[in-house]
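Just passing along the structure, written as structure tokens.
Left out: one protein chain. Kept in place: all the others.
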């Protein structure tokens, strides 16, 4: 029952992509910016969790919550300092700034602590249980559980709370939302805070699951999470979840078939195929320019 | 007729620069460190100008230019090291194959716009890199050993040809078509410009010269590795164009010269270099998003007394 094990591995990886992808898709939905720095917030989250567990002897959940809170604050700072001024700038200027912020975070971290990787301490009991003949670690089930809870929480925030309603209104039409008395600036900040908190959580989960973290670890998962967001239909929250899971499973399958060196290419091939064949993604809507 | 006079002026200037440096090299006034810096500068100028035609002129936001640099580098290296072909032929092979790769990438992706195009070109560049990583014939992850063949003469001729071809293209009905696409794609289309055709052509020309730069790059170091051609390299090239001013050829040349000098001196402090780079980029985008030169050329600065910003 090798394939079941691979499937679980794929879903675990995919749920991490999905958590990061949610932040991309929410931010893109609201201000049409590919927040390249998002993958680096994920990296910061992993490091905050690492220091919380290794230096301050915290358990998994306190570390997860601290990481989420700090990442939320970092996300809001990034938005207020770098992106806020760019709301009316060209898309190119916004994208370049995002790339700049991403590199600034990466190399500031390297500047202060070096580029060497860090080994994540084990905080969760890791036993294998046998289901249908496949060895599945309790850790991956636990992680999957945490991810699902976070996603349900997000759905609740977006659909049942006032701030969620404001977020949906602003992403639909910022000017109209402003005229309706919604504080657009605060809503955008809240979006960054929620997205960054999820990325921070993904960082801690990634660290616990893969046990190795380093300052450039956010680059590739960040890009792939963006691919997941595009795959699901950028701007769509269920799309980001589905896109992340699909991508995780595909990558695991490519590795399992013995093409592990091509694994990273798989994500980009998917990206290009989806961009060319159905740029609106699985759940996205088509938009056309008004003439 | 005034135009041809200034043309010969530039030729003379190029000749003087070439002669002074070549003379200094043969009289051993310039040691290897500075020679290498000058060749790197030439490579970066070629890269900057070749991306300028895609982003600055045609307005197509490609962030995967290093992919074509890689194609030129690897293909030319195969030509000299495996097939034993002479260096000039290898350069041509590198450039032509890079242009073909540009067509291959450009035809499907260039109907995408803005962010989507950017991310697609980034994806293609990564795929190109991963392909080289997986081909054992070119050394895989360990890379490929290449003889040192690039000289100041090759590099300088490369720069001159790159600038000449791209500025000639720009200052013609074809270049105007590309600029029209940058300004307003729908209006350009309605005025009879085949937008897809010109986007692909500009992309292929840009890829051709990125490949040319790649050939000279490969034969300037002793080894080429897939890791060299990652996203950070694309980003380096992007900075030249953006910092110099989107739409300004001389701006991107100036930025390439300036940043080559800065990064040569900061070569021993790579983190500091990246922090400075990214800070500069963020600050420029926030306070002067048009870059140093805007769409103006350095020659425009000499005719301030006259009206307008015509680039004809």
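Each chain gets a letter, A and B, in the order it is written, and its residues are counted from 1.
Assume a residue touches a chain if its C-beta (ideal position, glycine included) is under 8 Å from a C-beta of that chain, and two chains touch if they have at least 3 such contacts.
Criterion: contacts and distances are computed from a predicted model.
**Student:** What protein name does the UniProt record of the undisplayed chain give, "NADH dehydrogenase subunit M", "YuzF family protein", "ABC transporter ATP-binding protein" or "Thioredoxin domain-containing protein"?
**Tutor:** The UniProt record for the chain left out of view names it "ABC transporter ATP-binding protein".
**Student:** Which of B:165, B:232, B:258 or B:280 sits in contact with the chain that's absent?
**Tutor:** Answer from the full complex: B:165 touches the omitted chain.
**Student:** Which of these touches the unseen chain: B:146, B:163 or B:201?
**Tutor:** B:201
**Student:** Which listed residue, B:186, B:223 or B:261, touches the chain dropped from view?
**Tutor:** If we include the chain that is not displayed, B:186 is the one touching it.
**Student:** In the full complex, which residues of chain B touch the absent chain?
**Tutor:** 165, 168-169, 172-177, 179-180, 183-184, 186-195, 201, 247, 295, 306-310, 312
The criterion applied here is as follows: only the chains that are shown with their structure count from here on.
**Student:** Per the centroid of Cα atoms for each chain, what is the distance between chain A and chain B, given in Å?
**Tutor:** Centres of chain A and chain B (C-alpha means) sit 33 Å apart.
**Student:** For chain A, which residues are in contact with chain B within the complex?
**Tutor:** Within the complex, chain A touches chain B at residues 32, 34, 82, 85-86, 89-97, 99-104, 106-108, 110-111, 219, 223, 226-227, 230, 261-262, 264-265, 268-269, 271-272, 275-276, 279, 289, 291.
**Student:** Which residues of chain B touch chain A in their complex?
**Tutor:** The touching residues are 55, 61, 63, 108-109, 112, 114-116, 118-120, 122-124, 126-127, 130-131, 133-134, 186, 231, 235, 238, 242, 246, 271-272, 274-275, 277-279, 281-282, 285-286, 289.
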